[in-house]
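Missing here: one protein chain of the complex. Every other protein chain is in place.
Per-chain residue numbering starts at 1, and chain names A and B are given in the order in which the chains are listed.
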Amino acid sequence: MDTTTFDVRTGGSFACVDVTERVAEWVRDRGDGLLHVFLPHATAGVALFEMGAGTDRDLESALDELLPREEERWAHGHGSPGHGADHVLPALVSPSLMIPVLDGRPALGTWQSIVVVDPNRDNAQRTVRLSFLPG
Amino acid sequence: MDTTTFDVRTGGSFACVDVTERVAEWVRDRGDGLLHVFLPHATAGVALFEMGAGTDRDLESALDELLPREEERWAHGHGSPGHGADHVLPALVSPSLMIPVLDGRPALGTWQSIVVVDPNRDNAQRTVRLSFLPG
Partner (left out) sequence: MDTTTFDVRTGGSFACVDVTERVAEWVRDRGDGLLHVFLPHATAGVALFEMGAGTDRDLESALDELLPREEERWAHGHGSPGHGADHVLPALVSPSLMIPVLDGRPALGTWQSIVVVDPNRDNAQRTVRLSFLPG
């Protein structure tokens, strides 16, 4: 199994970071197989959705409503106000995602981008692990 | 890696389409391995839940409440009113699902069905990609 990691900067606010290009570059010339995208973090997820048409902002506002950042709601007591919500996120937006690769290209739909979703204000850098199982 | 695609009709309203039988047919005689079910679409997901006892309607009403179809809520500006919600869906209901296969059969629980969840009123046909990694 080939595996690698790279870092992304997610900054000090809610962030959606499109990593599609970096992922596509890594699988180039690998033929067919399954690609695993994984975040070794407890307060972020990775998802497939359309970037560039407002969905990143829509996801942020939806998550703010689904998991409100009111400090008194959360038992988790560390970090910035509302950080408890960040720890619930990966149960809903998983840090693990599998993608088919055909002829060295992620077999994504036209509007699918691979996006690191990071609501955490306290952690500005994230690691992404890619693993490839050839078919 | 063996891979194939097939199409499902999801129609012009919220749809849950049970694809368990089609998937089971495709893995028959494949022995042991892992099956990947993938939708190359930005406004649909694939999930495992019980069909036939009301959960499809319950999921629709839950999603309508979690991601309300009010046009003014969403930054995404294309499509039918509320279409912005459809674009957030795959962050919560992933278009990627892995299932163990044993002796040519999906090793599902008694009440688990493989279901394409499509809230999108604007796209009546969907493609499902199956990929099999033998063990």
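As a convention for this text, a residue touches a chain if its C-beta (ideal position, glycine included) is under 8 Å from a C-beta of that chain, and two chains touch if they have at least 3 such contacts.
Everything quoted here is computed from the prediction, not taken from an experiment.
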item	value
Chain not shown: contacting residue from B:Val27, B:Ala47 or B:Val88	B:Ala47
Hidden partner chain, touching residue among A:Gly12, A:Pro40 or A:Pro81	A:Pro40
Missing-chain contacts mapped onto chain A	1-3, 36, 38-42, 66-67, 73-78, 84-85, 87-88, 90-92, 94-96, 98, 129, 131, 133
Missing-partner contacts on chain B, residue numbers	32-34, 45, 47-50, 53-55, 57-59, 61-62, 66, 92-94, 97-100, 102, 107-112, 117, 133-135
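One rule holds in what follows: only the chains that are shown with their structure count from here on.
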item	value
Angle of the C-alpha superposing rotation, chain A to chain B, to the nearest 5 degrees	120
Distance between the centres, which are taken as Cα means, of chain B and chain A, whole angstrom	20
